[in-house]
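One protein chain is absent from this view; the other protein chains keep their places.
Let's look at chain A:
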């Protein structure tokens, strides 16, 4: 592990081979090379992410798990271009500027639907922003674009709710609409920050199944941040475990279960074993003082 912290010029810009665990093809959708993020400066600086290298291939479904505050969301924000690395390089879709490089869809735990728009208009919001849809929005908003939104809403079980306002829907329904909004513009990269965190167990499991279906149908690259190890095991094709703050990736393993996966599968012994292994890793990570602190 200590080798990750050796700062040599040759180590920078050299992607590690960690991503190869899942049989990564040559073109990665996201590539973090020795990226680290520090918020603030001087004595008040808070290291959020220690030097981290991560490669995610086109079409992969990667889950990030780890103790809270470990920098999972920071990796997500790096990938979306909302945060720039303090050092190191982040390349998304072959370029450094994320938002322009490829279409990104995002969903958070808070569905953040705009209360003055109907569900259908909320879902269509990215079409208003992103090219090539943007220039055709005026002509198509009551035609092809609306049909697209309706089709997606039907896919997540919200048929007939397109004309309703957000306050007329339950939390689970809003989260479904949130997924639709993240997918409407056919993003090649989907960034999910605990999107199912605030839901009850059964709604959550239902949405896992829907998420899996959507992923199998559209095949975007997905980076999912979650606290729920069952969720990670059920959805992801690869799971990265992070250490306590400032975070590093301490484990990176492919999840080989056949798809489509079922909720029943999550109670089978080999799934439970995976869960237990992840759990132990995180418990250890929480207990161990981080390397930076140990050095002081």
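We take it that contacts are C-beta pairs under 8 Å (C-beta built on N, C-alpha and C of every residue); 3 or more make two chains touch, one makes a residue touch a chain; residues count from 1.
Criterion: contacts and distances are computed from a predicted model.
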Name under which UniProt lists the unshown chain, selected from "YciI family protein", "GDSL-like lipase/acylhydrolase family protein", "ABC transporter permease" or "ATP synthase subunit a": "ABC transporter permease"
Residue in contact with the excluded chain [from A:46, A:87 or A:114]: A:114
Residue in contact with the excluded chain [from A:106, A:153 or A:183]: A:106
Listed residues A:191, A:211 or A:224, member touching the removed chain: A:191
Contact footprint on chain A, counting only the chain that is left out: 77, 80-82, 98-100, 103-108, 110, 112, 114-116, 125-126, 128-130, 164-165, 167-170, 173, 181-182, 185, 191
